[in-house]
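The complex appears here without one of its protein chains, the remainder shown in place.
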Amino acid sequence: MSAESPLEIHDLTVAYHRKPVLWGVDLVVPAGQLIGIIGPNGAGKSTLIKACMGLLPVQSGWVKLFGQPFNKVATRVGYVPQRESVDWDFPVSVMDVVLMGRYGRLGLLRRPGKADRDLARSCLEKVQLLPYANRQIANLSGGQQQRVFLARALAQQADLYFMDEPFSGVDAATEAAIIAVLRELRDQGRTLLVVHHDLPTARQYFDRLLLLNMNVVAFGPTADVYTPELLQRTYGGRLTILSEVAQALGAQEPPR
Amino acid sequence: MRPAITPTVGWLEARAWLGYLGVLILGIALAAPAQAAGIGDLVEIHWAEQATRFFTFQDATVRYALLGSIFLGLSCGLLGSFIVVRKMALVGDALSHAVLPGVALGFLWNMSKDPMAIFIGAMIAGLVGTALVSAITRTTRLKEDAALGLVLATFFAAGICLVTMIQQLPTGNKSGIDKFLFGQAAALGADDIKLMGAVTAVALLLVVAFYKELLATSFDPGFARASGLPARWIHHGLMFLLAAAVVIALQAVGVVLVSAMLVTPAAAAYLLTDRLHRLVTLASLFGVAAGVSGAFLSFVGPSLPTGPLMVVGASFVFALAFMFAPRHGVIARWWRRRTGAARTRRENTLKSMFHVWEAAAFRAEGVTLTELAEKRRETLEDAQRLGRALVRHDLATLSGDVLYFTPAGKQRASEIVRNHRLWELYLTNSAGIAPDHVHEDAERIEHVLGETVVRALERRLDYARVDPHGRSIPTPREIHGDAGLTDESKPRRKS
Partner (left out) sequence: MTSLIPPYDAHAVWVAPWTEQLSLYGWIAAMGFAVAAACGLVGNYLMLRRMALMGDAVSHSVLPGLVVAFLVSGSRSTGPMFVGALAAGAAATLIIETIHTRTRVKQDAAIGIAFSTLFALGVILTVAFAGQIDLDAECVLYGEISFVPLEPMVTLGGWTLGPEPFVRMAAVAVGVGVMILVWYKELLVSSFDPGLARSLGINPALLHYGLMATLSIVVVSAFEAVGAILVIAMLILPGSTASMLTTRLPKVHLLSLLHAALSSVLGVSLGIWLNCSMAAAMVVAGAVLFGLAWLASPSQGLVARWWHGRRRESVEQPAPGVGV
């Protein structure tokens, strides 16, 4: 672990079709924490983590991961996308998907070897999916599919994880299993940023909360930040003018 | 921003597109002979003579070709509109290729080009094809695009097998069945025209009768079904009409390109209007224009197949719409962007003038070009250019090398400065953004804030008078008063 903060964001503005979604975000994330990203729909939660990984063009500001731009440290970063973002009819097995987590570390031309397979198996074991390793991914329940993504992220052996709603559409038992895995990762000194939309559980699950609504409303230890006043500011639509102006800006400058 | 003008916009738009329509038709009419000249020379036929024959309707072939292309353009444009708004363009493509085996079987019925037999055969093949596409997507893991491509190419291959077999037959060689591949409008006969007319009339009637249902199901099928509309039947009915339109167009356009006659005119119309009924009307007109110009070009250069010429005609219409559409066209957008950028530049100049004036505690007589250039860190020539732009728009006057605000210019300058500072204050106070981050945003926002948003901002900020950097925010009274730096009145000191 380097002394650098795993994630540092300065004055980040991101726009979809020229309509700003995130506005002037500043953030310094301490290492070894399990962090929940909380906010209403359209607050820019997924946008934030996608922008951190360079999946979206950034309008202004910068993001540094471990003190460096994303491309330099890609192998230290793991990602769990939303479950709906892929085609589950794709002709691959559970094992193949988990092995994809190793691709970043394999160079060109190299195949996943025995070590990679063993690691993938142990990751599947951790999420209790080992018996399903050779199944085609369409033949899994929603919770199992979510756990496949989690296993893939484990196989990435990253120091920093971005997870986009890993609890959506899973049953209570799966949710408990997932959070146990996340805590284990945290205890190993890794940093996790998890987009989450359920307030009561957010309070139990996370060490720190990032309250987001187009910009950072608050970021700090859960006990300090989980206050009625701050939550009201996050969810209370106090930024109607901001979004109204964003709308006007989008209308005035049509997408090219 | 200026609600008073809104009611007239619809009118302006309507007039604009009528005007463009005129230009389009004129363009086609002018372009057609010019292009024909080239082709005519190529095949060594005197095109002027042929053109006279075409437009004087001397013989039946010409009349049939013309009527046929009008009917097909009308029906394809009409039904194609729904294909485009329902995002089913590629269904039309699959449908049109899938009819080929049906054409061949219809031909085999009594070894002649009997329009009715071919119509029935092709309809059946087309509908079986589309049914297969939905069966494959329903019962397998193949996605719709793969299913469409699969049915399209397979049916086409079966059709080619049949066509090449027919051509081996003793009578097959003279059958003209190969004309169904690329189309030949000159091959249309009286029976074909009757069938085309009947299908077009039925399509027109049904679309008018079920317009409301078509509109609702195209926009939001789920809601339409929930509100009791027979969305499924509307869909099947539309597919049936589409198949019929494709089949009657086959003889003139050919199997390969008939889908373009569905999609391209409708897509061109889609660029010109925001209402479905206008879209349908325009698409039909464009279809007719493309059909007639294709038939004409093919007539003056007889060895050329009609279908590709009609398609190129339709694409030409689309290209014109792409360039010149009053709201969505490339040129209109470019112009808007350019004028928008010029306006932003003027407003930034005004702002710089205001800043210079403010720095002199509002006492100076005017702003010299040198001061402006220094303020903006630009050359004197740049400052001169910017100053002249202000003068052209009556925002300032220039005497010697000193710029004076006009009342309008001064008002706009104060507004921009006020917008900028209000926005900075709002971002720091209400959105909790650090003061050193807000300037860049405000630089863009100041140009787009409308009066209503400004009022709301002022209310929210309790009519604050000082921005986060400690500078005063111009108030409405100061803005609308005639105080200050104009060439008519001496600048007054601000309180």
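Read from first to last, the chains carry the letters A and B; within each, the first residue is number 1.
Following the convention adopted for this analysis, contacts are C-beta pairs under 8 Å (C-beta built on N, C-alpha and C of every residue); 3 or more make two chains touch, one makes a residue touch a chain.
What you are looking at is a predicted structure, and each value in this text was computed from that prediction instead of being measured.
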Missing-chain contact, candidates B:309, B:369, B:386 or B:473, resolves to B:309
Contacting the left-out chain in the complete assembly, out of B:103, B:148 or B:473: B:148
Would you indicate which residue among B:60, B:165 or B:190 is in contact with the undisplayed chain? B:165
Of A:40, A:54, A:142 or A:169, which sits in contact with the chain we cannot see? A:54
Cross-chain touch to the chain not pictured, restricted to B:185, B:263, B:403 or B:453, is B:263
When the complex is taken as a whole, what residues of subunit A touch the one chain not shown? 50, 53-55, 71, 74-75, 77, 79, 81, 85-87, 90-93, 96-97, 100, 103-104, 106, 108-109, 111, 136, 138, 152, 255-256
Kindly note down the residues of subunit B that lie in touch with the hidden chain. 39, 42-43, 84, 87-90, 92-93, 97, 108, 111, 136, 139-143, 145-146, 148-150, 152-154, 156-158, 160-162, 164-166, 168-170, 178, 181-182, 256-257, 259-260, 263-264, 266-267, 270-271, 301, 303-305, 307-309, 311-312, 315, 318, 322, 328, 330, 333
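Please note the rule applied: only the chains that are shown with their structure count from here on.
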Centre distance in Å when subunit A and subunit B are each reduced to the mean of their C-alpha atoms: 39
So, in the complex, the side of subunit A touching subunit B is made of residues 11, 13, 23-24, 26, 60, 89, 138, 214-217, 238-239, 241-242, 244-245, 248-249, 252-254
Residue ranges of subunit B touching subunit A (in the complex, touch as defined): 141, 143, 333, 336, 340, 426-427, 430-434, 437-438, 440-441, 444-445, 448-450, 453, 456-457, 460
